[in-house]
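I have a structure here, written as structure tokens, and I will follow up with some questions on it.
Every protein chain of the complex appears in place save one, which is left out.
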Amino acid sequence: MKPPVFDYQDPASVEEALELLARHGAAAKVLAGGQSLMPLLNLRLARPEVVVDINRIDALDYLTEESGWLRVGARVRQRRLEREADVRRMVPLLAEAVRFVGHPQIRNRGTVCGSLAHADPAAELPAVAVAVGARLVARSRSGVREIPAEEFFTGPLTTALRPDELLAEARFPCTGPDWGWAFLEVSNRHGDYALCAVAAGVRAGDGRIQDARLAYAGAGPVPVRLREAEAALVEHSDLEEGIRAASAEARRVLQPDGDLHASSEFRRHLAAVLTARTVRLAWTRARTRSGGAHA
Amino acid sequence: MREPLRTVQLEVNGAAYTVTVPVRKTLADVLREDLQLTGTHVGCEQGVCGACTVWLDGEPVRSCLLLAIQAAGHRVTTVEALGTVDRLHPVQEAFWENHGLQCGFCTPGILMTVVAFLREHPAPSRQQIREALAGHLCRCTGYQNIVRAVEDAARRLQARGT
Partner (left out) sequence: MKIEGTETLHAPRDRVWALLDDPQALASCTPGMQELRPTGPDEFEAVLSIGIAAVRGTYKGKLRITERTPPERYAVQVEGSSGAGFVRAVGVLELEDQGAQTGVRWSGEVQVGGALTLGSRMIPGIARMLAGQFFQCLDRKLQEGSA
């Protein structure tokens, strides 16, 4: 199939883009990398009246560090996360997870902010955002607001963005050297949507886990952060006991839907197994103070 | 029904083309229909199968997920630029010699990915090759000969010092 008829606008400035969104609201759809929107257009599952292409807006193409935050502008392609050493140094979990985002051809064009705004429940970057506590910067003609990741994702393909808002930037906190991070995913084919993916981070101190983060993709309508499982890791001074408790918690609490590709039971099993593997990997990395570098 | 059109200049395989096309027409369709460059194939139109893979500024992308007008101001490279029937690209030679294709539908997309991949990873492991090919679906070969072809291609390129 081919895309339906739409009006096409390619503003050269953020202001112009916001003006268009203010004017058209929900009848407009922002086109960034197109790796999520174009399939919807090609299949006519989406029929916006106006497509606002932001690829001409150079002002949105920045990947910089500021006061301990990695600031990712809306035009930044996913490929930059795996190619730029600074990203691995500052937010290792991003560099770990991006390998699982689609395929290189997708990542050459797809944007970080686009993936976040699309909010697919099985997508990797939303889980990363929730795991590290990213903040999403929404701009509109009436102003700017910062939305914490856990409040940003509200349902399948649904975010807290208003129809007149553009996700202009994603901010990821630079995680310190005593944190270790890991991201693992099970999918039918490498690069496919996650049947289950886990983002894990642990902070090492005094030979044990002092703090932890666990977020899950493909386990619900939005990325899920399991604070009880995180607490279990911190409570147990013995790593394997903590892992056992955290995995059991994941299996107990998560309620993924089953479908053609995997049953709910299998996904919960995956969640438990991946919890164990990612935590072990994250712990090794934290201990060797390599952050998230390939072990 | 009103169909918004745009006139744009596209640079494809080093040549300049001026086309007037519907804004909603994908790059894959414009390459095939307006420029008669039918080497690029259309499979799933969702970015999953890889048959439509071309280069945008030298990087592999899905041409079915690009509006043609978005390619204005960029360099597009298609499989036609790799080689000709009389003068195959070493990667094409490797696919030919290793029976890395049967019906050939998925092949152009794979070639575009492989040439770019070997540029970045001149001596890849088998696992790396398989991961690089994960974005392509082939219904004929079962992939074994494709992997062999890529290994052979890597050797050929190394030997040529390319």
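Residue numbering begins at 1 within each chain, and the chains themselves are lettered A and B in the order written.
The rule we apply is simple: contacts are C-beta pairs under 8 Å (C-beta built on N, C-alpha and C of every residue); 3 or more make two chains touch, one makes a residue touch a chain.
Note that the coordinates shown come from a computational prediction; the quantities given were computed from them, not determined experimentally.
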Practice task
Just list which of the chains on display the missing one touches.
Solution key: A
Completion exercise
Of A:Leu157, A:Cys174, A:Ala245 or A:Val273, the residue touching the omitted chain is A:Leu157
Exercise for the section: Among A:Gly25, A:Gly133 or A:Pro221, single out the residue that touches the unshown chain. Expected result: A:Pro221
Practice task
Determine which one of A:Arg47, A:Arg162 or A:Arg252 touches the chain that has been left out.
Solution key: A:Arg47
Fill in the blank from the handout: Cross-chain touch to the chain not pictured, restricted to A:Ala122, A:Leu166, A:Ala182 or A:Ala199, is A:Ala122
Fill in the blank from the handout: Contacts from chain A to the absent chain lie at residues 1, 29, 37, 39-40, 43-48, 119-122, 155-159, 193, 220-221, 257, 259-261
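Here is the rule we use: only the chains that are shown with their structure count from here on.
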Exercise for the section: Report, in whole Å, the distance between the mean C-alpha point of chain A and the mean C-alpha point of chain B. Expected result: 29
Practice task
Please give the residue numbers of chain A that touch chain B in the complex, ascending.
Solution key: 1-8, 31, 34-35, 38-39, 41-43, 51, 53, 55, 79, 102-106, 108-109, 189-191
Fill in the blank from the handout: Residue set of chain B touching chain A in the complex reads 1-4, 6, 22-26, 29, 45-47, 50, 53, 56, 59-62, 64-67, 69-70, 113, 117, 131-132, 134-135
